[in-house]
Each structure stands twice: as structure tokens, then as C-alpha cells.
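Let me begin by handing over the structure; questions about it come next.
Every protein chain but one is kept in place in this view of the complex.
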Amino acid sequence: MRNEKTTTIYLGPQHPGITGNMMVKLEIQGDTVVKAETHIGYLHRGFEKLMERRNWLQSFTIVCRICVPEPDPNEENYARGVEEIEGREVPEKARWIRMLVLELARIQAYLLWYGGQSGSAGLYTIGQWSVGDRNYVLDLFEELTGGRVYHMYIWPGGVRRDLPKGFKSRVAKVMDYIEKRLDDYDRVMFDNAVFQKRTQGIGYIPPEKAIEWGVVGPPLRAAGIASDVRKDDPYEFYDQVDFVVPDMYNTSDVWARALVRRFEIRQSINIVRQILDKMPDKGPVWNKIPNPHKWRIPRGEAYVKTESARGEFGYYVVSDGSEHPRRIHVRGPAYVHGITLLEKILVGQNIADVSVIMNSLGTCPPEMER
Amino acid sequence: MNTLVLLLILFFGGGLITYFAYKISKIIGDILIALIGLTGAYLFFQIDIHSLVSIKLAGLRLGLGFNGFSWIFGLLVAILSPLALIYSIPYMKGRERLEWFYMLFLFVIGAMFGILMARDWVSLFVFWEIMTWSSYLIVIYSRGKGLDKVGLKYIFFSAVGAYSLLTAIVLIGATIKSLYIGDLINFFGVLSLKNQLLIGILLIIGFGVKAAVMPLHVWAPDAYSSAPMSFTSLFSGAMSKMGIYGLILVVINMYLNHGISSVGHWLAWFGAITAVMGTFYAIIQDDAKKLLAWSSVAQLGYIVTGIGVGTKLAVFAAIFLALLHGAFKGTLFMAVGAVERQAGTTKFSELRALIRKMPYTFISTLIAVIALAGIPPIAGFIGKWMLYESLITDGHVWLVVLLFLASTAGFLYSYRILFGLFLGQEEDDYKDVKEAPVLMTIPMLLMALFLVVAGTLPGFVFKPIAQSMEALGFADITYQMSILTNSWGDMVDMTYVAMALGVTFVVFLIVITLVNRRGTRYVTTKDIHTAGEPPSEDDNYHFALDFFKPFERAIAPVFKYSMTRIYNVIGRGVEDFFQFVRRFYTGNAQTYALYVVIFFAILLLLAKQIF
Amino acid sequence: MADLTYENKVILEMREHFRDKIIETRVQRERRVVMRTSKDNIESVLLFLKEKMGFLHLSHIGCVDWMEENRFEIVYILWHPQEKINVLVKVDIDRLNPVAPNIDYIWPQANTYEREMREMFGIEFEGLVGPRELILEDWDDLPPMRRDFDTLHYVMENYSFRSGREDAQNVREVIANRTGEEIPEFAKKYSR
Amino acid sequence: MNYVLNDRESAKIVEFIKNFARKNSLWVLAYGTGCGAIEIPPTMTSRYDAERFSVRGAATPRQADVLLITGYLSVKTLKRVIRSYEQMQDPKYVIGFGSCTINGGMYWDSYNTIKQLDLYIPVDVYINGCMPRPEAVLAGFAKLQELIGRGQANGWRHYKENLEWYRQNQRKLIKNWKMPDYNW
Partner (left out) sequence: MTFWQTLGAVLLTILIAFISGLFYMGIRRKVIARIQNRYGPPLHQNFLDVMKLWSKESNIHHGIMQHLAPLWMIAMGVSTLLFIPIVYNSTFWANFTFKGDLILLLYLMVFGSLGFALGAGQTGNPNSAIGVTRGLSQMVGFEIPWVMALIAVMIQYKTTSLTDLVAWQQQHHTWIAFQQPFAFLAALLVIPAMFRYSPYDIVIAPSELASGPPSEFGGKYMGLMMSSGSIFMFAKLALIVDIFLGGATSWLWMIIKTLSLYMIPVLWSAINPRYRTEQAIWSLWRWPLIFAVLGLIIASV
């Protein structure tokens, strides 16, 4: 029976306001959302099933494709999961390089977020700038790994190859450039009264419920809770670098989330600089694995997690002692943010703000879809 | 026999005959009322303006007869009433107690003619009361839920009006010893200022109730929307004009012609605020009938403003708007009635996409709405143009701003009528709806045609208005067939407007229809961009509920502010009066009774002071 | 070795409170505690962990199909925001009669995980509200994440492949035709 | 000289002008169907700036000319893609983006993605790679423009003529065909 009390609007899958390929079905009254329902499955390609058919090394090419905007935490998670079960040591330099890659990935993800957040509020200039500047980071990746988007660089036992010559100085240069550009973004985006009006006070997540509702990453920090996997469950050498987890932006709305990210991208640039300082110049970068076709991982399981640009990225890796993974289950931040949380906080919001809120939560369909 | 008397006999006698005719056979009754309506119009045009019937009754000199000024309103009634009657035949088909309804209907028409003919206060009052009571009985005719409250509200405010009229008449009789309207107008200057103000304001209250001026408008939206639509088209289209007629009588003939313009200016402010508030209320309605009712209140606000300002162009504009309002609001109420009859409801949230089912109703609604919104080249624009120009040239800046606010906000509800009833997502619920019967569409289309013609060649309408203006005491009324001018000498030539719009429209209509004609095809409204998602049966894709929510949110503070403004103007404690006026909406019978008692007490006090 | 006091404290307290209802406990590594319970006790264990022990955050619910042992293993991974500890609570479910208790009243986001497991493994959750379809649309085969669902077989049945590299067999010739390049005699043999 | 164009020549000229306009104004439907969507923002933004080649985004299918299938298509998305494609106005073009659209790419054995895009909708240009770089995307657009200029990008006509065959393929995958009928 048709529901006459509300009007249905599909936000996505083919919609300029949606992040990626998913759908939020909005029931609206006037221009207020009374019910929101997230539908996913448009990007499902069953990689968890596919990994069961691949061997351990082949699976590594699939994991990076799980989250398109920021593939490296996946590779990191997979590599660390396998290493944890197998007990494989990673050379010191490889761990520094991993950190470098992860932080660069975070920077480029935040730059992409700049574009998404401002674009959803109708400020297209920032998107053009930041996505354009993001190419400089991707150039670094290309030089280091050979790929712009999918790097397939961090793998069990280390990383795939050493840094090219002069790479460090180029990284430092790009970092300087981006830091300079960030001030431009601030002037146009954060100092803009219209942008402030559009983002302040919307998409409120009650801080006392935030942990319980499964909020992680920047949205949780925007609620005033300093929670960061890099601090809470340190991996690689994150306990040896100096950075601050922000908890001073605690209004828990879209504006606070934007400020948190604005703060964190600068933190990441700092971390990159520290990594460049502390990284040893010489040393192996890969602890060689046996013949991949015969490479068996002992029976065991591991839950590993990495802080991605959108929050905690967890992998539950199970091995049954064979050449193939038994089960690799991915816990992406968007899996919680994009479905239950989004459905909850969209109620009562204006339809003009739906896309803004979605971007602020870092909803990313490919990782929800598996 | 004199045609004047014949006209009255036709309607009052006809009303009684109709009563019995319907008892005998519905068909005979139907034919009879159509005949009566048409004969009435025919008789009206046979009337000699200068003929007068004088009656001496119990020492009172009574007189019946049109003058040039009341004739123009008679014209409105004479043209609108047969159309409404003919429309009414199919519309009312199958209802109960038709004999009762039609008798009252004809009584109302007769009473309106009577009011316009009345040359003395007594007969005016008698006909006024006949009109009020008959229309009251029609309002509560449908016996629907909540109608008793509506009727109570209506009769209560009518009673207030009637009492003030009566008091004024008694005062007039006491002061100038003549109940002839002409005598009052002539000797008005002789009266003391106190009496001038008292009589005038009592009369303004009396007439203002029917014209639904701001604090007295409370009854109008409910009464308009509760009566059968065939009657409402007359109720709002013509009957409210009786109030306008009275206001013109008071403001122009009495005050302005004797050099008092301040009362008029106050009235103009009331009118402008009525226009704004009526518009805002209209925007938030969900029922087409309610929306139109509020829009009537707003439109009457414009007319009252024009009268209040009282310059030549302003009064001209007011009368022009009054005639047009009869035409387009009549059309709109008829169209909504047609929709109600065919689709069963007038709620925007339930109706949708009737355009393909009821094309003729849509066309007439479209034209009437364009006239209502005042968009050229349809006639409504001319009235608004003259009104604005008169206000601007006369320096009433803030009134123009208010009226512009009302008219711009008026686009919102104008669009809503068209969208809510005729456009949007088509659903199977309404697939069996058919176009209204011919007898219903023809009156609508005729009036729409009139609006189009009057838009390009308004001179046809200007001619009688100019005559009536001269009867009001304005000299040198000049007009041209299609050119409008203001007192600064700026002008608009409607033929050029119509030509520019029409020629471009037609040329590009040909172009867009012919270009790639084979590739142009119609698709259903299910084939829309739903973000790639195939539409499902269970979901509603028609956007109708809380249509102007963002605008409502935006004006919410203004709303509050202007309400308090009005009550400040009235000069009472804000809170008290707000509470007090709110009681009218509660519909509690005791409060009305209390109000009547208080009112009487005030009247008595006043009367004691005077006599 | 790091100090594992709180990890051990969790185990002790759980042992004390639930006694033999907790089947297996171990500290997997720093910040990881693993325990196993039975299907009937899982709700009370999780509630206790959340309300009493302060494991407020549900990180993850995973499921592993141990087809050979005829069981599904559901893993609830909780996080203690103050003590920074993950606890993995495992529960086994009969593979032939896969029914598990619904816990989305404890953590709302569990709803999504449960819907996913229902779809991917065919596990029924008692009293789970929500649309049936989460990811797949009009799926009528075996739940795809079960071990006995053969994705290659399914693909071969339902999709058609572009045949081999036949489209690229005359690559060299195509390029030669376009550019006007001469193909040396010896290369013609290998140009496919 | 008194040379009058005959019908065929004038039709040719009209066709040339039409194709010129079409190729120099490509509006791309904003539909990120697969992971390739991540390379669309760089393509459209400041470094690569597809707009200088007259390529810009369009919000709804009614206004769009080009449907960019960015990567693998799951069956659920295929249904929406078909609907979006059929809502686009002729002439319309499809660019298959990434190896997944060509032969399934690295998801060749996945139960939920299609392996060969041109079985379901006609493809005018394929861009290979996983993922194709923005330069490759621009090259793909250039190729499409070249084809349009020569009047050879006729996938939409092919689709109309062989609708039965395409429908058959589509319905094989999409079990619940619940879409409004389009009066072709």
C-alpha cells in the first residue's frame, strides 16, 4: 500500500550527492527527512569469497581494492594479520616505509574529503583545488609503488621495494606545498560564513552514545573523545612519533568533524616529516616469503586494526593451515557509519544537509559492500 | 411593471416557485433555475439606470433604483449568478434538499440586487439580512462535521456587522432625520466630527465584515470552504463585493468627498495587512478550498487598500480588481468544485496529476491563476498595475511594499493550486476520473475567456467602470482600449505585451513541435529520474505534504511580528488580545455568546452617550 | 613481554562470574583476549561485558564457516575504550540448524552484521527486524559465503566470458595496418 | 557556376554539423558504478581538467550523453545502469572503463559481477587498465570524439535495433525485472 504521508526520494545510486555507489532512500515530509534507509550491495563483488579461492599472496592484490579512496590501510591490515598468525618478523626500515605510505595515504584521503565535503555543500572551488593537489601525493605513490590508486605495496613480510633515490626530499617538498595550500583552503572554506552556517549544528551525534553506536575515527574525535588506533593500539612505530589526537573540537556536528580533519591533515604532514627524519637509510625492506604456491600459514586467527582516514579499519583473519585464507572479514568504519548511524542521525534533518552529513561521516560504499 | 421590481420578484418569487418545482421534479427545477438565472441577467440589462421606484411606508420614504455606481456591481452579480446557477445544476446533482438550497441561492441573488438597488438604509438593511441569513443557511446546508462551528462563526460576525449597521442607521435617522442614502451623502459634511466618525466607522465595521477586512475576516475562510462550491463561487466572487460596495459608499462618498482622507488611509493599511496575512495563511493550507478562501481574503485586502487610498486610479483599480476577482475566484472555486465532484477530495496531499483527465478544468484554472497572480498578459495584471502605480505616484511607499510582498508570496500558493490538483506524479488511484460535465466546464471556460480578452483589451471593462466612477464623483475619467497610464504619464500598452509574449510563444511552439518530431515522445511520469532506482509500487513520489516548509520556517518570525503589529495597531494589550482572538478559532459557543454580550454592552454604552 | 594485568583480570572476572559457561579463555597477545561460550549464554556474556566490564564498543561480528567440523563460528569483537583491550567472544552454531540470538538491542550496529550473516551464511537470528536483502538482490542460490558454494561453478553457469585472448590474436597485424609498418618475415610467425 | 546541393549532400553537411556539435559537447552522467569512480574526480579537476575537451558532468540521465561504466558492475547495479542508460536521450554513448568491463578483470570468478559489459549495453569505447590513469580516460574520450566525428559511435542505434538480444541477456541475470516499460 502506498504511503501517502511521506514522499520518497532516492539519493543514489546515480546521484551527484552520493559518495560512490550506494543508495539512501529518504522519506521526506516537506523538506525534512522522517526516515532514512541505506541500501547497499551495488558494489558487491564478493572479495571475501574470492580470497578463499586465492592463495595468501594472491589475496594481497584483492585487499587493496576493498576501499578505493584509501587502499593502504587494507594492505597494512592484511600484511600484519598474516604476520601475526605466522609470527613473521618485519625489517625495521619496512615498518617505517609502511608508516610513510599510510600517512601519505591519509593525506590524500583527506584531500579527497576536502573536495567531497565542500562539494556537497556547493563549494566546488575547494574540490577542484584539493583533488588537483592530491595528484602530487599520487605522483609520489606512483614513483614509489608504480600505481596511482592501487599500490599493492605493503605485503606480508615488509614492503615490495625500497625507496627510490631522492624520494625523501621529494616527499618533503610535496608536504611543504600541501601545507601551504591548506592555508588557502582554510581561507575559502573554513573562514567562509556560509560554509560555517551550512555545517554548524547539523548531523549531531550525542557524545555519550557515540562509542556505543560504534562511531570511530574523526566523527568520534569530533564528539570530544580522543580515540585513535595509532595511540590506543599502536602498530608499526607510531609510539615513536609525536602527534596529538584532537579532542578540543567537541560539538559533535559536521563542523567539528571538518575541524578535526583539518587538524589531522596537518598532524599527518608532521608525522611524515618525523618519519623522514627517523627512518634508517639502509637495511632490508622485505623478509622474503617462501614459494607462494606452497606458502602455508599455520592455523590461527588475528584481529588487526589500523587507523584509516575514516577511522578504525579492522581485519579478522582466520587461517586453517592451508595455502588459502580460511576467512578474512573486513570491518570498515563506513559499515557502521553508513548504515545504522546514518539512518539514525538523518532523521529530522533537512534534505539539503543529507549529502553534507554523509560526507562528514566518511561513508564509503566499496568497503561496506564486500 | 418596472423592471427593478420585476427583477426582485423574479428572484424572490422564483425562489419560492423553485422550492415547489424541486418537490415535484428535479428536472423541472433544474430547467427553472437556469431560466431564472438567464432571465435575471436579461432583465438586468434592460434596466434603465435612471428609473426609480419610490415607496412611502409608515412615514418612511423608501427608494429602489440603480445608480451608475451600484450598476457596476450589479453587472458582476448579473453575469456571475447565471453562470454559477448553471454550473450548480450538475454540481449539486444527487444531493439532498435541493429545493431548499436553490431557494436560498435565488434569495441571495435577489438580495444582492436588492442591496445594490436600495436607495435608503432600511431596505438596504432588510436585503442585507436576507442575504446574510440565506447564505448562513447555505453554509450549514451540507450538515458536515464541524459545520455548526463554522456557521456559528459566520453568523456571529454577521451579527456583529448587522448590529453595527443597525446602530449606524439609528444614528443616521436620529441625526439627519432621513434614511435616504443620498441624503446622508449630501449632508455628511454638516454632521459633527464625532458623528461623522462614529457613523462611518460603524458602517465600515458593518460592511467590513462581508469584505473580510483583517480583524473581521475570521469567518471567511471556513465559510467559503464549507459552502457548496457552486455557491462559493458566488459567495466569494460577488457577495463579498457587497461589502466592497458599502465600503466605497462610506469611504469615497462620505469621507473623501467631504475632505476626510485619514479614515481611508487607515483602512488602506488594514487592507494591505489583510493581503499579506491572507497570503501567508493561504500558503500553509493543505486544502484547495481553504487555500482559495484565504486567497479571497488576501485579494479583498488589495481591493480595500485601493478604496482606502481613494485616488482616481486607485479606486479605478479597486473596482476593476473587484470585477476581476469575481471572475477569477468564481472560476477557481468552480474548478475546485469540479475537482471535488470528479475526484472526491480537494486535499493537495491526496490529489495529483489530474491534468490529463480534466484538461478543460485545468485550462480555466491556469488562466484564472495567472490572473490571480497578476502576471501579464491576463487581466489580473492590469488591476495590480493600476493599483501599484496609483500607490507609487501618490507616495504610499510602504503600502506598495506590503502589497508586493503579498503578491510575490501569492505566486507560492498560485503554483500550489496548479501543482497540487493537476500536476505531479500520476497514480492509478485517479485513473477513472473524467472531465466534469459540459455544464460545469462551460461557465469556467467562459470566464477564463473573459479574463484573456480583458487582459489584452481591457477597454471593454474600463467603459462601465469609468461610468460608475463618474457616478461616484470622480471627474475626467479617461481610459483607452488597451493602454494604461499613471499620473506621471508612464504607460503600458497591453497589446504590445500580449503580442510580444504571444508571437514568441507561438513561433517557438511551432519550432519546438516540429524539430525532431519523430524523436519526440511521451513517457509516463513513472519514467523519471529516480537516481537509477526502479520506482516501486509502495512508495509515493508525489511531493505534496508541507509543500512550502522552508518558506514557512523563514516567515515564522515575521508571522509573529506582524500579528503583534496588528494588535498593537488595534491598541490593546498584545497578549490579552492574542488570547482573545484565538478564542474565535476554538469554536467554543460560550465565548461567542460572551462576545455578543460584551459587544451589546459596548453598543449600549455608546448609544447612551450619543442620544 | 608487556604487562598483561588487565587482560588477565578480564579473564579472571569472567571466569568468576560465569564459571563453566565460559568454555575457553586465553590472552592471545597484548590487548587481545579470546573467550568462547555457548549459544545460550552469549547474550548474557555480551551484556555483562558491556554493562559491567566496560566493553562499550562493538567493533565487529565475524563468522567463519568450519564446514568440516559442521559448525559456524561467530566472533563478537568488543573494545574497551578506557583500557584499550579487544575481547573476542566466540560462539559455535550448528551448521545444519543455524540459529543465533539477536543482539541488536545491545548494540544497534549489530543489526547490519546480522543481516549480512543471514544473507551470506544463511544464519537466522531470532527476532531480527529489518529488510531481508542487504547486499544481494533476488538471490536464489546457496548463501554465497558458505564453503560449499562454488563461485566458479556459479560464474560458469550464469556469465559468459570473452573467449580467451582471441580478440588480441592479430594485435601485431592491426598495429602494422594502422601504422604502415613492415612486419619482418621472421616475426610474422610469432605475431599472434 | 550554378551549383545546387542535392539532398544527399545537404544531409551530409547537416550530419557533419550535428556530429561536430555532438563530439564537442560530451556531458557525462554522474554515476560512479565501480571503483574506477575514484579516478573521475582527478580527471575532472584541476590537473587533468576534462572540461577543456568539452567534457563535463551532468546530474541526470536526461541531460547526459555519455555513460561511463567505471569498473566492474554487480548485478544489482546492472539493473540501475540499464534504467539510467535507457533514460538517456539519443544519441548516447557508453565508455567501458577498466579491465573489469572488458573481461571481468580480477573479479573474473566473482559470483556477483558481470564479465563482459557489451552483452548488456552497447559499448563504444573501452579503456583498459586497473585502473586507467586520467590520461587514459582523456584518451578514451578523445577516441570517442573521433568516432562521433566520423559518425561511427552508433552503439545506441545498435541497441535499439537489437533490443531483443540485449533484453534476453539482461533478463538472464536480472531475475526480478520490475521496471516501467519504455515505449521505444
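In order of appearance the chains are A, B, C and D, and numbering begins at 1 in each one.
Basically, contacts are C-beta pairs under 8 Å (C-beta built on N, C-alpha and C of every residue); 3 or more make two chains touch, one makes a residue touch a chain.
Note that the structure is predicted; figures quoted are calculated from it, not measured.
Contacts of the undisplayed chain with visible chains (whole complex): A, B, D.
Note that of D:K12, D:R56 or D:R171, the residue touching the chain absent from this view is D:R56. The hidden chain makes contact, of the residues A:K197, A:K278 or A:R299, with A:K197. For chain D, the residues in touch with the chain missing from this view are 17-18, 20-22, 24-25, 27, 30, 45-46, 49, 51-52, 54, 56, 58-60, 62-63, 65, 88-91. Take chain B: the residues that touch the chain left off the picture are 353, 355-356, 366, 370, 373-376, 381, 384-385, 388-389, 392-393, 395, 397, 400-401, 404-405, 408-409, 411-412, 414-415, 418-419, 423-426, 486, 488, 490-493, 496-497, 500-502, 504-505, 508-509, 512-513, 515-516, 519-531, 541-543, 547-551, 553-554. Contacts to the hidden chain, counted on chain A, fall at residues 7-9, 15-17, 28, 31, 118-125, 128-129, 132, 188, 192, 194-195, 197-198, 350-355.
In the analysis below, only the chains that are shown with their structure count from here on.
Chain centres here are Cα means. That of chain A falls 64 Å from that of chain B. Rounded to whole angstrom units, the spacing between the C-alpha centres of chain B and chain C is 70. Each of residues 136-137, 144, 149, 151-152 in chain C touches at least two other chains. Across the assembly, chain B contributes residues 532-533 that each touch 2 or more other chains. The complete set of chain-chain contacts reads A-B, A-C, A-D, B-D, C-D.
For chain D in complex with chain B, the residues that touch the partner chain are 31, 60-62, 79-81, 83-84, 87, 90, 178-180, 182-183.
On the side of chain A, the complex with chain D involves touching residues 13-16, 20-21, 41-47, 49-50, 53, 61-62, 65, 68-69, 112, 115, 127-129, 131-135, 138, 148-150, 366, 369.
Residues of chain A that touch chain C in their complex: 37, 40-41, 44, 46, 48-50, 52-53, 84, 211-214, 225, 227, 232-233, 302-303, 305, 312, 314, 316, 318, 326-327, 329, 331, 335-336, 339-341, 344, 369-370.
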